[in-house]
Structure formats: structure tokens, C-alpha cells
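Only a single protein chain was left out; the remaining protein chains are all shown in position.
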Amino acid sequence: MYCMPLDRRSLRIIAFRGLTLTFTLIVVVILTAIIVGATGYDEVILRAVINEQVRAYREELSRPGSPVPPEERERMVREYRDTLVRVYGLDKPWYIRSLSNVPRLVTLDLYVTQEEVAGVLGLRRPLKVGDAIAVALPRTIIMITLAYVISAFISVPIGPYIAYKRGSVFDKSVIVYAAITNAFPVWWIAMLSIFIFGFYLGLAPTSYRPIIAQISKLSDAIYSLNITNIILTFKDILYYSYLPILVVTFSLLGAWLYSARAVAIRVVSEDYVAAARAKGLSESTIVRKYILRVIAGPILTFVILGLAGSIGGYIITETVFDWPGMGLLYYVAISTGDSPTILALVYVTTLVYIVARFILEVLYVILDPRVKL
Amino acid sequence: MSKMPVKESFISYIARSIKEGLREVLTYNMGRVGLAILVFMVVMSIYSIIVLPGDFPAMWRYVTEPPWIYNPRSALPSWVEYLGFDVSETRTYTAIRPQESRVIINPDDLFRYAPEVERALGARRVALIGYLEVYRVEYNLDSRSYPQDIIVLFNVKASENVNLTNIRVIALLYVTRPDDVILKIGELSVSLNMLNYMKATHEYFSLPYISYYNLNLTLEEMKTYFNIAIFGKPITSREFESLRGTYQITLVLLYIGIDPREISRLIADRSLSVSVDIKVLGTSYGLLGTDIYGRDLFMGLLFGFPVALTIGFLVSLAIVAIGLTLGVISGYFGGRIDEIIQRAIDIIANIPLLPILILVGVAIQTQGWTGWPALSIIMIILVAFSWGGVAIISRSMALSIKSEPYIEAAKALGASTTRIIFRHIIPQIIPYAMAALVFGVPSAIIAEAGLSVLGIDHGLPTWGRLLADAQANRGVAYNMWWWVLPPGLLLGLFSFAFVALGFTLETIVEPRLRRR
Partner (left out) sequence: MEPLLKVENLKVWFPIRKGFIGTLLGRAEYVRAVDGISFNIHEEETFCLVGESGCGKTTTARAIMMLIDWGDIKSGRVLVKPHEEVLTEISKIQPEAVINGVYVDLFKTRGYANKLMRREIQIIFQDPFGSINPRMRVYDVVEEPLVIHGIGGREERVEAVAKALTAVKLTPPEEFMYRYPHQLSGGQRQRVAIARTLVLNPKILLADEPVSMLDVSIRAEILQVLEELKKTRDMGIIFITHDIALARYICDKIAVMYLGKIVELADSDTIIEKPLHPYTRALMSAVPDVIPENRLVLRNVPIKGEVPSAVRIPAGCRFRPRCVAYDQNSWVQEYCMKEEPGLAEVEKGHYVACWIPIRRRV
């Protein structure tokens, strides 16, 4: 492949792309902050939380045998309420409440505000958002990123062969398979597989929450270098994760095969492939040298962007499996109105995606000198 | 001149393109399958609009109201009987005619014409005179599963000069079992204007039943398992087995309060009519069974058809329209406006759509919005963040078409920018836009379903809503395949139709993908 040294022009292009992507990241985060705040729903939820705490406090005060005299109680309750309002930032308008989070967001120096959010990860408050993500991320990687990698490994080598055998039964079944997996949402396949493999056949767990304990057991085992324990817990993790991984892979594979096929078909019908065949090269050489090499670019794009996108987790599928990864964290954070966690998740997932895109842009510029501003 | 060529309008151009496109789509297997499913969806939508009442969403929502309370709960589809499932059928005897109807002056006549009254387990003789109607229906039980209930529905109609409050009615409900034991399972004594419905209860037969069979059961247990007592035979002091055979259900209506001959006259000249429906609730019901509230899942699914098509097409159409317009503007005019649109696409492409949708969905819920307004907001968000893809394609196509010589030619002829865009550029993009449109249709309904499964309730019984109900009751619902499977299958079938059509269109407009 022709490789151009990075001259000033290329550097300028890369710098420009970097700037645009940073701009995009900033706008995305600010926009999310606005939506979190402007829809007013975090305010509604925060008020409910405060009311609940104030009610509990009042009950505490008015219990029989309470040392606080009754005339003092109302004042104390009022003061307690004011403190809570300040703590949750409800005394400020929403844009200050949301936007004041933004600078601390960059270093993930924010705290989870809702007990349920920590609870879904098997943790307790106080909890830094960064730590919450650090706990949730490996679980999502086990389930979704792994499924991505498996699908990519299966489909990239077979794509060109499907393209080659266009019109064959195999090709047709790949298309039908792709259409089916494209049509049925992955979370429904998840529901169905829990229903069949979990409840009817009893081959898989019906509750996936124990994965939390298993993963911490594994890290303990790795820490103490206990080989038998590592193997045993690994087996348990496999028991809890094989169905989710299979389901997501099943669903992803269709799209992957179809895209790999489509990309390869474009190449297969190019003149230079016909020329290579006319030269008498063997089909496998043609696939290796002329097709795989050319489709490497678009496939690389798919892989990198797919992997980057996968770390955000599958919100619905993880919720259906009750799988405590990024997706479920997202969902619980949103439904409990934990705006710091929501913002942090949007920030982290977008950041990863944008960094991946930036890497791709740099690769494009390096590999293809024709790319222009 | 033999034939006068008529200038072709833009509309007829589009119509002709669609016709030609359809013809081409039909040459592909995938296209045929997709189109067939689409036609099925349209037919079902029309049927749904005709059959379902206008206030169906509200009706669906109130699970403790008629008609759902008159349905068996968690009932399987009735056709599963043919697959070897052991289910008892649900039978409705609508507007049945009385077997006996006469004025009785002598109390003994009651026992003559309605012998069940006297022969029921633990019956007491009472002296009653009035106007008598006796209804009898037969129900055949051939299953190990017990029917859930027996319900009688009354529909009283009277002309204005009849004072219903003066007429009282005593309703007595009996069941004559295959083993010839007669159980009294209901009694009602109300004035005619209050006559609404009655259902089987344990009260009138529990005590004699326990002593007759010498059972070791409490009244509380009898209350809970009254249907087992009615349709089953004790095999030990606590265990039952269903009693197969023909059951006769007898409803005795005795009109009192005014002169029985007067009632007879009112009924004869149709100034008063009491229509009676008897329902035996089995463990199977209808085409697709019921959920745990007794809601007819077929009706729920039926409602989903027009909603899915409407949401899908509206959202997709809006996405394509906006994407196409902005893409063409961006590509054709270039410059600063292009830059702005490109950045906007960049931003919306990076915004995580589902979290935003969930956020907005939760916000809608906290604001207490339901129904179509709530759904519309979700649809608007969906459109606002999804037009980027179409815009990118349209832009690159507009860019390449813009440099075609025939655009230059049109400019040389003095064509305005509007004319060039609408006459020369957009028609070229239409096939691609059609493919994008078709691909986009399922995304809206799948997004809606996903949101529903996450618990965001917009209050309309869509397929996603049904799945969400099943997911919310996952402990029970995962044993009820007829609740989990059909909504998902329909959702999948619906999207499959469009994916298949989309693949076909893609093959047509991108000839390199076509088979040689």
C-alpha cells in the first residue's frame, strides 16, 4: 500500500478533523445536558426524592419518645428540606445545575446520586461515576464487545467467498439470515432465548444478576493466583454469559455477513479482479491478494467503529437479561434521574466513539494521499 | 399526428416510477415475500380499523372492566387443542331463548318447570310465584383442565312507559353435572334496572358439597377453587380430577313485584326484553388467547397493525423528506450552508439516540402525557436524530448529479434553481430515497417497542406494549408463550417485510450487487 509521509498539508487535515470531532463531542455533551435539564424530569424526580427523605425525617422526629419538642419539629424539618434542596442543587435553575457538572465531567469527578444506580452494579454509594463505569464496562465487554469480535472474525474471511458464490444457496440463505436478524430486534431474541433455553429447557440461567459475584470472585482468584479457582469461576462466568453472548452474536452476525458480502461484491466485479482471474491466478490467491486487501479499509472502519460503539452497551438487551453492564447502568441512571451518571455515560461513550473516528481519519490520511479537506 | 404526447407531470412521473419499481421488485423472491407481507399488514390494518371500537386504547387500559373481566385469564389460543394441548374451551351462548316461559300462580309449578331448584345439592323449598323463564345450555368438558368460571350477562331493554324499578327479578343459576349432581352456583335478587351480570360462586353449594363428598376443605379453599369443585370430582378428601362429560347450565329467572300476567304481556309485545348470554370460561380462548387480565390478545395485536404502519411510514417519510431536502441543499449549493449541514449531521450522528429517547420518554411519563401526543413526541425525536444518513447519501448524489452535463444544459436553457433541483436532481435520487424509506419504516416501530419494554408507557396497545406487559410480568409470562411470541413475531414479520423490500430495492438501484 502506498504510504505518504505526513507532510504539513496532511497534518493540517488531521488537525482540522480533530478540531471538528472535539467540537462535536462538546456539542453532544451540552445538548444532552440541556435535554436532561430542560425537559424538567430530573427536577421532578429529585423533588420526589427530597419529599421522601423529608417525610422519613419528620416521622423520625415525631416518634413517641423523641427528644425534640413538637414546636421545634416544623422548623427542623424545614431546615432539613432546605439543606436537601441545596445539596441536590434544586435552588438553582436547571441550566446551572446541569452545566455546572460539565467541567467536572471531563475528569469524571462526579458522584452517583441515586442509590438504585449503585445498586444495579452491586455497589453502594458514595460512588464516583468513573468507578461505576469502570465496574460496568468489563461486563459489557464480556457480553457485547466479545460478540462483536466473534462476528467480525467469522464474517470477514467468509464475506469474499459469499460474494464469489453469488446466487448460490449459501448466498441466498445468508441474505435471508441477514434479513431475519435485521428484522427481529436483538432484545426480542434475548427474551425468546431466555424463554426457551432458560424456562422451558433449563439449559441456561433465568436470572443473570449473579454474574456480579462471579466476576468479583474471578478477580479475587486472579489476585491470589489460585489456578483451580480461576478455572472454576471462569466456568461459572461462562455459564452465566454464554447465552447473552450467543444471542448478541447471532443477531450481529447477519448484519456483518451482509456488509462483508456487499463490500466484497463491489470489489469482485472490478476489472482488476477479472484481469487477475484471466492471468490464471488461483481463486484463493485472488481472494487473499486482490479482494481481502482492498476491502481491508471498509472492514477496518466497520470493526473500529463497531467496537467503539459497542462499549455503550445494549440498553434494552442488557435490561432484558438484567445484565449489569453499561446499558443497564444507562437505563437505571435515566429512569432514576441521576443526571451526573447520564452525562458521564454520554460523555464517555461519545468520547470513545470520537477517538475511534479520529484514529480512522488519521489512518485514511496516511493511507490515502488523495483525501482532501 | 396520431398520438399527442401529453406533458408528464411530476406526480405522474413519480406514480410511473413506483409502478415500474413494483414490477421490478416482483421479479425478486425477497421482493415478492416482502410485498406479500406488506399487503397482509395493510389488510389487517383495515380490518382492525373496521372491527375495533374507537376507544379501544382506553378499553385495553382498564383491565378490571368489561369486557376483559368476562374473559378467561391466561387462556391459551383455542386452536392449540388440535396440536394436542389439553384445554377446555370457552363457550359463549349469545341471546339464548328460554326453554320455559310462563306465569306461575301455584308455587309447585316452579319445581315442575325448573326441577333443578328443588333437586340441587342442599336445596330448600321456597314458595314463589311470578313470571318464570328457564334457560338451559349444555357444555361439554373433555379435558383435564377445569373451566375457570360461568358468567351470565343480561341486557335489559324496555320502552319508556315500563317502570323497571317496580319489577324485581330473582335469578338462580344451577349446573347439572355429568354425574347428575346438581349444584346451585348463583343467586341474585335485584330490581330489573339493576340486572347486569352474575357469576358462579361457591356460597350456595360449599357446605352441602363438603359434607356430600366428605371433604377436608375449608370454605376459604372452596372459595378460591370453586371452579374445580364445579367441574371436578373429588378423588381423595382434598384432591380432584376433572369430570368429563356434558354439563347442563340452568338459569331460572322469576319476575316478581307486579302482576305476572302484566310481565307476560310486556314481554310478548316487546315493551320489555331481557337478553341473556351465558359464558363458560375455559382455559382456551379465541385466536390468540388472553393475558393474565383476560384481555383478548388477538384484539391487542390487531390494534398494533395500523399503529405500526402509521408510525413506521410517518417517521420514515419525515426522515427521508428532511434528509433528502437538506442533503440536496447541502450538495447543490455548497459553501457555508453545506458546512453547517455537515456539522449538524456530524453531531446528530454522534448523539446516542436511544438514551435520548429514553430520557424524553421518562420525561413524557413524568409529565403525565399519554396516547398519541406522547407517541408523537417520541416520533419527532426519532426523526430529528435520524435524517443524517439519508442526507449524506442525497448530498453525495446531488454533488455528482450537479456536475452532469445535463444540469449545465438546463442552466443554459435558463432553468431556475428550483426547476433544476425538482426536475433534474431529485428524480435521480428518488430510487435511493425509496430504498431508504423502506429500510426506515421498521426502525420507528422497533424503537417504540424497545422503549415500551424499558417501561416507558405511552398508553397505546402497540405490539411493543404487549411485549412490555409480558416482560413486566416475566415470572408468569415466560410460561405463556402465546403472550411473548406473537407480538415479537409480528414485529419481526413487519420489519422483515421492509428489510426484504429494502434489500430488493438496494439490489435494483445498486446494479453491482445484482446477480449476474
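Which chain is which? They are A and B, in the order written, and residues in each are numbered from 1.
Operating definition for what follows: a residue touches a chain if its C-beta (ideal position, glycine included) is under 8 Å from a C-beta of that chain, and two chains touch if they have at least 3 such contacts.
Fair warning: this is a prediction, and the values are worked out from it, not measured in the lab.
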From the touch rule at the top of the page, work out which displayed chains the omitted chain touches.
B
Using the document's definition of touch, tell me which of B:26, B:42, B:337 or B:409 contacts the absent chain.
B:409
Just the residue numbers, please: which parts of chain B touch the chain that's not shown?
1-8, 404-406, 408-416, 419, 423-424, 427-428
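We adopt the following convention: only the chains that are shown with their structure count from here on.
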Distance from the CA centroid of chain A to that of chain B, rounded to the nearest Å?
35
Taking the touch rule as given, give the residues of chain A at its contact with chain B in the complex, in rising order.
20-21, 23-25, 27-28, 31-32, 35-36, 39-41, 44-45, 166-167, 175-176, 178-180, 182-185, 187-188, 191-192, 194-195, 198-199, 206, 262, 265-266, 269, 312, 315-316, 319-320, 330-331, 334-335, 337, 342, 345-346, 349-350, 353-354
Which positions of chain B touch chain A when the two form their complex?
30, 343, 346-347, 350-352, 354-356, 358-360, 362-363, 366-367, 442, 446, 449-450, 453-455, 467, 470-471, 478-479, 481, 484-485, 488, 491-496, 498-500, 503, 512-513, 515-516
